[in-house]
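One structure, pasted below without further comment.
Every protein chain but one is kept in place in this view of the complex.
In order of appearance the chains are A and B, and numbering begins at 1 in each one.
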Amino acid sequence: MSETKSILGSSPLRKEGRPKVLGAAQYIDDLTLPGMWHGATVRSTIARGTIRSITFAPHINWSEYAIVRASDIPGENAIVHLPKDHPCLAAREINHVAEPILLLAHPEKSALLAAKAAIHIDYDELPGIFNIEASEAAVAAFINDPNDTDNIIWPGSSEGGTPNCFKNYQMYTGEAAPTESALVEAFEAADFIVEGEYTTGAQEQLYIEPNGVIAECDLDPVTGHVRGVTVRGSMQCPYYLVHALTLVFNLPEEKCRVIQVETGGAFGGKEDFPSVIGSHAALLAMKSGHPVKIIYDRGEDMAATTKRHPSRTRLRTAVSRDGKLLGGTIDVAIDGGAYATLSPVVLSRATIHAPGPYKWPHLRVRSKAMATNIPPHGAFRGFGAPQSLFALERHMDKIAYTIGFTPEEFRRRNFLSTGDHTATGQPLVEPVDMHHLLTRALADSGYHAKRAAFAESNQHSRIKRGVGFAAFMHGTGFTGSGERRLNSLVHLDILADGRPQVLVSSTEFGQGTNTILCQVAAEALHLPYDDILIHEVDTAAVPNSGPTVASRTAMIVGKLVERAANEVLATLRTQAALPTPHTREQFIAAAQRHHAQQGFLRASVRYEPPAKIFWDDDLYRGDAYPGYAWAVYVAEVAVDLNTYQVQVTRFDALQEVGRVLHPILAKGQIEGGIAQGIGYALYEKCVYKDGHLMNNQMTNYIMPTSADLPDIHVTFEEVPSLHGPGGAKGIGELPMDGPAPAILNAIENATGIGFNSIPLLPEDVYERLTSLTARPHGGAEDLNPVVDQATRTESPEVNA
Amino acid sequence: MTTIKLTINNTPATLSVSPIKRLLDVLRDDLHLTGTKEGCGEGECGACAILMNGELVNSCLIPALQADNATLTTIEGLANATHLHPIQQCFLEQGGAQCGICTPGMILATHHLLAQYPNPTDAQIREGLAGNLCRCTGYMRIFESVRQAAAKSLLPNH
Partner (left out) sequence: MHSDPTQFALIAPATLSEALALLSNGRHTPIAGGTELMVALAAGRLQQKSLVSINHLPELRFIQTTPTAITLGANTTFTDIRRNPTIAAELPLLTLAASWTGSIANQNRATLGGNICNASPAADTPPALLVYDAAVTLISANPETRELVERTFPYAEFHLAYKRTLLHPGELLHSVTIPLPTPAHHHFIRKVGTRNAQAISKTALAAIATVGDHHTLTEVRLAAASLADRPVRLYTTEAALLNASLAAADITTTVLRARAALASESCPIDDIRSTAAYRTAVAANLLEQFLRTLPA
């Protein structure tokens, strides 16, 4: 074995990097199949109602077109999810703007424009429900009078959910009844009760490559029946699309083939949506008898596809004079949009992350996902955690100021440490040192010196500067029993020339999947990185290693690759006389020997849950995640009182993510996530009017440019985890969680005003400052009075 | 239809196209140069950026007729048969490309920037690339790629 430096922890060139910098990488819109047609989608222009009639103007020769309606679907008219509430095409009822109704295909793309314009749809329109509060009000009216179903827009389902509510959870730090009693006592004993309400907006993933697919359909020439379908496209989770196709076409899994092509960004936005566009293109391929390409343009992609769930989180906390959390209740509500889709899973992550990295003696988290007449909200990096962690980390600052502690000291008195139990009762077996992370992050960022300097300089300047931080964690992999159910499988093949090839369904969409999995294999096999191949993600060839989501690829799939590599080594050692240690040449010789004597060598490895991990779905207690990444982020801001604009002037991000597999990719992941987090906090607003997204263009949906972002300083603490390859944990979503609360905490430090809603635009800062100068006020908490038990000035109870 | 002549990546071409057809579509559909990408179709994202007579332009906003007699460079025209262009090499080494969809436009914007400022300040880099949106990197690895490319280009004998 050559004693070279470890491949893990080095930064080899991205596997598919060369074609990307050459412009040679082939994305879906760069591909053309022989005889290919182009597809388009006819969508609803109302948010809620029923289709009365559809008319096709006679000036178009409709025989040239393939036209698909709901009645043409050979299988079920549903996009695969537990409650089959989400139609592939609307047949009669409309539940959101831009809901697909008809599909068109034609050999000439430009011919679709006139055809779309020549289809007229009449509706019987109903008033829509456009936010959480309206949806709750409808439920209240319905409870009051069971005949009042006018605004019940989602009926409930046998798979769970109640009218207008897709899912709800209750999570306690112990048994429900005793915890409720303990909470009553905690609030009675508290020196301070601090309450707060925090809201977050929808956010567009804004991958630069819009959604797109090409579908082919294999038709029986005699019967015309569909024998199989193949869909290529830009996506994260090919097997999700396989399952969607099996339902829509009533075909077995092996007849539904999905191939991921180079994918131009995803961030969750191509997790479940490809099931929709992929099914649509396959239906058009069936109807036309030709391959059909559908590429959304930016406006359609933004108007019709998923966004991050808007949220409202209410916290009520009992705190002692010496800075201890005694108990709390957290109520999280998210806006799920018109259909259940992934909302129950997003809500789950929001619920479990709501308590943050703190010890709660007694805590109740209640959460719910409400239905609205907005296009379904879906996956976006962080997946519920950014919402509830924004609320928590703003609230921690609020408590600190209320009880007279610094944000730092108050958190230090409540941090979880090694050996403690999380709010779900999970013992923290692996080392956790939030104190050290906080100390280092504050030192690296110059936090204390800045706080002092800004307090001085702010007195004489229209530009108010401040620093703030957020402390948080993100669970790696699927929640609870999720990984057990996924039952992921990977293959590692040894090809005839002796080169290893990784086969997984884990996709590359910029994060570095190809590169890190090849690094893991190279490290375990003691081979050079360049020797490792990774197979194209084609479900006809690769096994289901689970979806590429939930920060699970490095830790969960990486570990499977590592185990497969070890199996290959063991086989070659016992069956092909591979020496220990070995050189590259010895490995190739042994592999070729094995191939000649015993044929093809494949190691197949399946997920095995760590023996000690247990999760109870009913009680919502147990080991929520196999591992957590921990972090402290520090934001520095400048608030210009002439323009009310907030500029992030520096950002420091320290995280403990286990072993860092590839420092350049890891930094790129963190920096990219922080950029999205800064956008989430200060720039990116989805403006809706009657359920229509009004700013579905890059000109009016404002994401940060290179001129808007501060220097981002990324550092890591490396504490190897038992669960990941070489000690790695997941990092993909973590950086989305911290920026928004850190920035708003910094704004409070700069201005003395606590803002609790994002996105926070200059207009919001202006409105708040004007309302403060118009009336007498008490500074930071003027609009959010707290209860001080000592003085007995109760604030009105916040409605749950 | 109208006939236009242009030089594309050092090769002359004569095309018969609708005069208002977007240059982006001419490149992708007629010349089969798919390295130039469409991200927004309104000149906002820079994924379709190319060099026209040496100047950076968004090809989605140029009617084909206005490219008549122009000299164009797309991402396909930077590398030679054996070597990446130094800017491409630096993007590859420094993590300047993640998903890769903004990369062609970003590399051409860098080319244009370094032609004007061979040793750019951070502010010049930020301004020079502000018309090229990247959703993956947060731009930091891209800035580093540009700095490295500038350093490489400043080396003697390059």
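The rule is simple: contacts are C-beta pairs under 8 Å (C-beta built on N, C-alpha and C of every residue); 3 or more make two chains touch, one makes a residue touch a chain.
Every value quoted in this text rests on a predicted model; they were computed, and no experiment measured them.
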Residue of B:Arg22, B:Lys37, B:His85 or B:Arg141 in touch with the missing chain, whole complex considered: B:Arg22
Missing-chain contacts mapped onto chain B: 2, 18-22, 25, 41-44, 46, 49, 55-58, 60-63, 65-66, 68, 109, 112-113, 126-128, 130-132
Touch list for chain A against the chain that is not drawn: 110, 113-114, 297, 299, 462, 641-645, 683, 687, 694-695, 699-700, 702, 704-708, 762-763, 766-767, 770
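To be clear about the criterion, only the chains that are shown with their structure count from here on.
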Mean-CA-position distance for chain B and chain A (Å): 31
Partner chain A, residues of chain B touching it in the complex: 28, 34-42, 44-45, 47, 74-76, 79, 84, 88-89, 91-104, 107, 125-127, 129-143
Residues on chain A engaged by chain B in the complex (per definition of touch): 11, 13-14, 16-27, 29-30, 205-210, 262-267, 297-298, 509-512, 664-665, 667-668, 671-676, 697-699, 703, 705-707, 709, 711-712, 714
